[in-house]
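Every protein chain but one is kept in place in this view of the complex.
Then we have chain A:
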Amino acid sequence: MEPVMASGPPNYKVILCGEYGVGKSSIFRRFMNDTFTMETGKKSTVGLDQSSQLFKINGMDVKMSLWDTGGMERMSFIGSSYYRGANAALLCYSVLNKDTFTILSQYILDIVMNAEGAKIFLCGNMADCDGDDKVTEADIENFIRECGDVLSGVYSISCKENEGVYDMFKDMARVLHEEAMGRMTLRKELHVIRPGETPEDTNHHKKKCCSS
């Protein structure tokens, strides 16, 4: 789905995907207000929903809205609704835990099925940690090769040390925006309604309703 341009800067929906405990909520928290918590389990996830930030790309304001999973992946499924209209998915794994990495191909299937056209980015978290069975650069290169050209960006970050997090988001915003600008001429607008939105936001929907 295309971002709505009629009011304000273009907005790209980005969803977090990946196994429980890899640091998705930590990435979200860095994005939202640049904080970090060592709280484990549910406490680290509860309360996080959506957050939007502006990025300056080629002199233009670009908005990214990041969605966290609500921890639904812990013992269950996230549901197709989460994926709707996503412009990008950030596939997260923990470099300390190979299982969280090898399972990612399944997540890619979910994304391709439920969020058609979403760009997929790969993110290894916990780069600050050391372990015996770390995901290696060779593993990552293999994965990238297997995926073909499905991945639009590959990052390595540490939420704890706040390394690479901001740069990752900025790079994603750039990729999403440049790609969308390239398709500008093909853009079709979906005049959707969000009950409760202010009239300014919905004005353009109304006009369309009466004239079409």
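The definition used in the following text is that a contact is a pair of C-beta atoms (placed from the backbone, for glycine too) under 8 Å apart; a residue touches a chain by one contact, two chains touch by 3 or more; residues count from 1.
Definition applied: contacts and distances are computed from a predicted model.
Student: When one chain of this assembly is omitted, its UniProt record names it as which of these: "Class I peptide chain release factor", "serine C-palmitoyltransferase", "Rab GDP dissociation inhibitor" or "Protein CLEC16A homolog"?
Tutor: "Rab GDP dissociation inhibitor"
Student: Among A:Y82, A:F121 or A:F143, which one is in touch with the chain left out?
Tutor: Spelled out, the listed residue whose C-beta touches the missing chain is A:Y82.
Student: Touching residues of chain A against the unshown chain: what are they?
Tutor: 42, 46-50, 68-72, 74-77, 79-82, 84-85, 113, 116, 190-197, 202, 205-206, 209-210
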